[in-house]
Each structure stands twice: as C-alpha cells, then as structure tokens.
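Missing here: one protein chain of the complex. Every other protein chain is in place.
The chains carry the letters A and B, assigned in the order they are written, with residues numbered from 1 in each.
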Amino acid sequence: MAAFEELVARHRDRIYARAYSMMRNEEEAVDLSQEAWVKGWQRLAQFQGESSFGTWMTRIVINLCLDQLRKHKRHRAESIEAMSEESGGVERQMPVVTVNPTAGLEQGELRQRIDQALGQLSYEHRTSLVLHEFEDMEYKEIARTMGCSIGTVMSRLFYARRKLAVLLADLKNRDSV
Amino acid sequence: MRAKLISVTGLLGFSTALALFAGGELRVQAADMKFQVFLLWGTDDSKPPEGKTYKPVTAEIKQKLKELPLKWANWFEVNRKDFAVPQGAVSEVAMSEKCQVNVKKLAGSEVEVSLIGKGKEVMKRKQSLPTGEMLVLGGNAPNSTAWLVVLKRIE
Partner (left out) sequence: MDYNAQLKLQALLDGELPEAEVSEVTNWVARDREAAALLEELRNTRGALAGFEAEVRLPESREFFWSKVEREIQRLEVPAPKPVRESYLALFRRFLVPASAVAAVLVAGLMLTRPTGPYGRTAVASIETALAGSGAFTYRDYSAGTTLVWLSYPADTEVAENDEMGTIE
C-alpha cells in the first residue's frame, strides 16, 4: 500500500484538476478524485502500461465525472438556451473575436477568467473542450468517451471555443470599464 | 588409393562438422545470464546509521528508483554481488544473513526469482527479464525505512 500511496501523492493534483475542470464544484471534484483512486487500486492488475499511470488514472476519473454529469442532466430542466447550445446554431452568429484574450493579463487573472467562462458552458461543451485541450484526445477518442459521433464532437468543440472567446472578451471589456 | 583418399577426406569432413557442431552446442550452453544484485536501504536521513559503512547508490540506480513510486529520499548500498546463472541451473546468492536471492534461468529471457528471508521463501516470481532491465523487490524496514533487492540483468 505504501507504493500506491506514493502514486496517489504524485498524481493527486492532476486527477483533481481534471475532475474540477469537468465538475466545476470543489467538493464533488474531491469526492470523485477519491473514488477514482479507490477504483484505480481495485483495477491495478488491469494496468498494462500501455499508457502512463497518470493518463490511465485520468481516464478513470473522466469516466466517473461523465457518469455523474449524466445523472445531473437527468435532473436538470432543459433551458431553451441549453437546447440551442446543443443544436449548435448559436455559434454561427457570434462575431469573430479579434482581440487576444490573453493580452495584458497576468497568469492568475487569466486563469480566473477562464475558470469563470468554463463555468458558463454546458457540461457537454465543457467536457469536449477539457478532453481536447487538457487531455489531448483526438476527435474520435472524445467521441468514444462521450458516446457520440465525431461530427457532434466537432460541433461541440467549435461551440465551446467560440463561446469561450466571446465570454473572455466580455470579461475583458467589463473589467476595463 | 583414390577410394581411400575419398574416405579419409570424408571422415575428416565429418569430424570437422561434428567438432563445429559440438563447439556450437558448447557455445550455446556457455551463454549464461549475468546479473548484478544489490541490497539497498532506503531512508529520508542523509546518511547511514552510526557504525554502518553503506555507500550511496550509483547514479544509474538512483535515477531508476526515482522513477518508481517509492517515497524515500535516499538509498544506500548494503551489499552488491555479480553472478551468472547457467541454463536450467539455480544460483543462490546470499545478500545478508537474513536475505538470499535465488535465480533460475528458464527459456529465452524468462527467469524464476525467489526471495528467501530468514531461511523461508517469501516470494517466487516468474517473468521475462531482458538485458538491461531490473526487477526490484522491496518492503518496509524499521524506523520508517525500507529495504530493496534490485536484480539487474547485465548480459
């Protein structure tokens, strides 16, 4: 168990970061991280080394988060905005943001803004973004993980990026007033 | 005369072939597996305990151990031995009064490794161990330290 404790110590922040990016709730992210580590221990015999241990563990926490998010969705009332996000028509009307959102910002400020902006995306869009940008997954892998088509992944990713650009630009404008 | 020459030549040729074959066989049999085995002590202290002359591990071993999920900051060499294992034989290597490692060469790169602690077998494991690779066996030791037996195949 001592060796496993060391693995937990080395990778705990990464696993938590992934859970937090997806769940947007500190308490839930901690609980899901903990659950992921317990599952990791139970499945250790299945770890074949085809990826790094950290990547393997991250996949476990991603799947736990997705299961949890799906449960949330069943209980959440569908808003019109959420429905239009899903159908993917909104981003076509968003004007192109020409200002670089990182310009003139310190890392901490930027992180705060991104944090705020991510919180305003639906879980499907946020998850697509997290899996692509933070997990370096290809479209087909995201599709497999989220149980949707590659076309849907591309649409969700596109929407998420465009929405994020607009939100970051809005936050920048608001703070400069 | 000619027939005699042919038969002598034939005999010579056959003998040469036989010698070469036998020599080849001997060469195959002589390809023992060679190992280095280390008994290490792991601690968060910067030096060994009073009265012990353990030296710090080599840079190579240090780096390999760093890549493993082991929490101790420092590793010291208690003992080190080089040995060879012929095909089908078992080499018994005493690392300390309480610790012995037995290595048996199986087919290909496969080995069977047994760890004997205080005269009793505590572990037996079969695995492939290609040249350059290491098998590290470890456990807790008193005062929040650790012991390791590192078996490295060098040939």
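Note that a residue touches a chain if its C-beta (ideal position, glycine included) is under 8 Å from a C-beta of that chain, and two chains touch if they have at least 3 such contacts.
Everything numeric in this text was worked out from a predicted model, so none of it was measured.
Engineer: Of the listed residues A:S21, A:Q68 or A:S122, which contacts the missing chain in the full complex?
Structural biologist: Looking across A:S21, A:Q68 or A:S122, the contact with the absent chain belongs to A:S21.
Engineer: Could you tell me which of B:V57, B:V85 or B:C99 touches the chain that is not displayed?
Structural biologist: B:C99
Engineer: Going by the touch rule given at the top, which residues of chain B touch the chain that is not shown?
Structural biologist: Chain B touches the missing chain through residues 39, 41, 49, 52, 64, 67-70, 78, 96-99, 115, 117, 121-127, 130, 132-143, 147.
Engineer: State which residues belonging to chain A touch the missing partner chain.
Structural biologist: Residue positions of chain A that touch the missing chain: 1-5, 7-9, 12-18, 20-21, 26, 30, 33-34, 37-38, 41-42, 44, 47, 49, 53, 92, 96-98, 100-102, 107, 110-111, 114, 129, 132-134, 138-139, 154-155, 157-158, 161-162, 164-165, 168.
Note that only the chains that are shown with their structure count from here on.
Engineer: Between chain A and chain B, what distance separates the C-alpha centroids? Give it in angstrom.
Structural biologist: Measuring from centre to centre gives 47 Å for this pair.
Engineer: Touching residues of chain B toward chain A in the complex: what are they?
Structural biologist: Residue positions touching the partner: 68-71, 138, 140, 146.
Engineer: Spell out the part of chain A that touches chain B in their complex, as residue ranges.
Structural biologist: Per the touch definition, chain A meets chain B at residues 2-7, 9-10.
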